[in-house]
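In this view, the complex is presented without one of its protein chains, the others remaining in place.
Chain lettering (A and B) follows the sequence in which the chains are written, and residue indices restart at 1 in each chain.
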Amino acid sequence: MRYLVPLAVFVLLVALLAVGLTLNPREVPSPLIDRPAPAFNLPQLHKPDLAFSTKDMQGQVWLLNVWASWCAACRDEHPLLVELAKQRTVPVIGLNYKDQPDAGKAWLKQFGDPYVLSVADAAGRVGIDYGVYGVPETFVIDRQGVIRYKQIGPVTVRSLDEKILPLVRTLQKQ
Amino acid sequence: MIPEIGQFSLILALTLAFALGTLPLIGAARGVPEWMALARPAAQGQFVFVAIAFGCLAWSFASSDFSVLNVASNSNSSLPLPYRIAATWGSHEGSMLLWVLMLAAWTVAVSVFSRGLPDEMVARVLGVMGLISTGFLLFMLLTSNPFERLLPPAPDGRDLNPLLQDPGMVIHPPMLYMGYVGFSVAFSFAIAALLGGKLDATWARWSRPWTTLAWCFLTCGIALGSWWAYYELGWGGWWFWDPVENASFMPWLLGTALIHSLAVTEKRGAFRSWTVLLAILAFSMSLLGTFLVRSGVLTSVHAFATDPKRGIFILGFLALVIGGSLALFAWRAPRVGLGGAFEVVSRESFLLANNVLLVVAAGAVLLGTLYPLVLDALNLGKISVGPPYFEAVFVPLMALAVFLMGIGPLARWKEASLPELAVRLRWALAVSVVTALIVPAVTGKWSPLVSFGLLLAFWVAATAVLNLRARIGGGGTLITRLRAQPRSYYGMVVAHCGVAVFITGVTLVKGYEVERDLRMAPGDTATVSGYVFRFDGTREVMGPNYRAAQGTVKVSREGGGEVTTLHPEKRVYLVQQNAMTEAAITSSPLRDLYVSLGEPVDGGAWSVRIYYKPFIVWIWGGCAIMALGGLLALSDRRYRGARRREPVPQAAAATRQAAA
Partner (left out) sequence: MTSPPPMRLLQDQPLTGVRPQINASLKVVASIVLLIVSLSLAWAGEAVPTDQDPVRAQRAVRLAEQLRCLVCQNQTIADSNAPLAVDLRTQIREQITEGRTDGEIVQYMVQRYGDFVLYRPPFKATTALLWLGPALLLLIGAAVLARNLAVRRRRQAAEPLTDAESARARALLAGDGKKDRA
């Protein structure tokens, strides 16, 4: 009977590895889900004399999109964001992460500006507060200012249709 | 043309592998001599065609044939020739071809060096190896074809990853794979024995040299990988408990347990079913390692680009091969019986204890490597398991094993006496303790961990001396007495001393290494551990496929006296545009001085890291000594003469089994 132990352990191992094939080991889930979005107050990218604070979005459902002009993957998701902005479903605030303001502005001019406004996080502090480790990332924040979802990596058609937009609609009904 | 020849050769190899994996096994089961006789020619034919395929791929790389997708993805016309050839195995597809080549080579070696084995056994061993080969060849042809064409051909290739453009990286994979794949021989012997129902000392004597040879290669392969990481990655580390490193370490641990277990099975006929299980598990770990590296299940700097289709295939293959073997084990092993008798205190029980510790260590490494996956799969969050865990768990286990390593060889077979052992060992213990306390005190910095490490190392050395003295007691001159000892004994002594050297290196480096992170402007000096480093600025140099900022650092001793001039570089490889550090190292048996450039800062200055690493070469030197011990052991007379010896008479074998 004990001779079956190695086989039994192995069967469990194979089951584990099979499940493992469906997971992504590089993805680090955010501990900030269902927690209040860290407050910040940053100068706007296009109007540096004006500030924007998370409090300004209180009462609305909104998306915070972390982007940068040096980020290659941001270019992949950008058309989707521009399209989303045209449909006016949900306001998107851009967080220009560790970037040169001129480069950032030029990039938006070239590829389109889907953002209600962008804020400049030159030092990356706000990014750290939000647990940003790879650009782009997108946060869905509800009316009470609580983070409900974090999209790691570029927004895709699939993630928009299956996760982000349904969630936004649910939150907007609240 | 040539890639097509290569592809066709692979298909031919697959047919031969399939024939090898089926007909001889059926022949052995049914007693059909003609089918069993097919094993050797099929094995040799398979090797020829795999070698042709490998040659074709290497040729495509050497001649920079960018109409082959693999060449276009991993090579470049400005890549120097040695690296173009090494790029043959620099990708997933190419390294799989290398795997299969190694497997074919081991198979043909077994087919040649097995004249004294009964035909049934040869047929079964080669048959099992053929089955494994079939699986891998199928995997390659279906999901990872190295000869896939790229039409129209690329104008130039994407270049080999700069980290791989290095001699260490050229030889590390072949060595490693020789080891990994070599355990398939022990595995096949085990399966053949289970299938045939005959699990005697002869089987162990046949398996042992093959296993030891594979173990030697694996030891060298892992040591080379560690040394490469040290000088190439630029921050002085040499072992990171990275999942892929662990994937190569687990077979090594189990392989070490296996060569010790085989010793007992060969000499005393004991532990048979345990040895068989170990042989299966050691190779299973090799296969598991292959899966982990190529499936994307774990993150690692070593991991190849992943494709879920490949992961599923390998997992299926794994399930079939390992599951099948373990099922066969569960079915056949209970009939095997206990083997030779021995007391609770005896060399056998010490070896069993060594086995338990090594297997638990391998289990601990597996647990740590897979645990993040377990939690993620059960949706219990995401953690990462890093070196602090592995060190905390591995070191105590190994410390125990090393302690036993001193006692085991002195214990008698079958029955030993603890009080007698204690008496003989007390001097060794005393010497070790005293030396372990004195040495750190002399160097000025005492720490309990350094003392403990040195204690273990001296313990091994002292007990080895004790053992040698006990064995060569008796009449005759010293030389004749030394000559009378079998080579396998010296192999053991040398390998164990290699462990002592290794432990010394690790302990002293960890205890006394110094790292300084500095900003250096041209002309600045820094004093680290009695050496003065003067930074003389950088200049631009061009390599064959890179542009570099080459620094000049003059090293001299604090009291005066030039040591050397170092040239660390910060390279940018032109094709992939990655920045890479080439550290500059000056080595001596007693210390390494290591300088690497960080980033340029204002005014021509650079951030520079200077490391003082005492005794670090003892780490890889110890591994080399271990491998040397293994080679000594397997060159023992009894293996060389084994071919001429007749197979053990049936009656004696039967008696032995009945008396067990």
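We take it that a contact is a pair of C-beta atoms (placed from the backbone, for glycine too) under 8 Å apart; a residue touches a chain by one contact, two chains touch by 3 or more.
Quantities reported herein were computed from a predicted structural model and do not represent experimental measurements.
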Hidden partner chain, touching residue among B:Ala53, B:Val608 or B:Leu632: B:Val608
Touch criterion as defined above, residue of B:Val110, B:Leu258 or B:Met520 at the omitted chain: B:Met520
Touching the absent chain when the full complex is considered, from B:Phe61, B:Tyr83, B:Phe329 or B:Phe342: B:Phe342
Candidate in contact with the missing chain, chosen from A:Met57, A:Val135 or A:Val155: A:Val135
On chain B, residues whose C-beta touches the chain left out of the figure: 73, 158, 161, 163, 233-235, 237, 240, 242, 299-305, 338, 341-344, 349, 352-353, 356-357, 359-361, 363-364, 367-368, 371, 375, 380-389, 393, 397, 412-413, 516-526, 533, 535, 577-581, 596-602, 607-609, 652, 655, 658-659
On chain A, residues whose C-beta touches the chain left out of the figure: 26, 28-32, 68, 70-73, 76, 98-100, 123-124, 128-131, 133-135, 152-154
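FYI, only the chains that are shown with their structure count from here on.
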Partner chain B, residues of chain A touching it in the complex: 3-4, 6-7, 10-11, 13-14, 16-21, 23, 25-29
List of chain B residues in touch with chain A within their complex: 273, 277, 280-281, 284, 291, 295-299, 308, 311-312, 315, 318-319, 322-323, 326-327, 329-330, 333-334, 370, 372-374, 376-377, 381-382
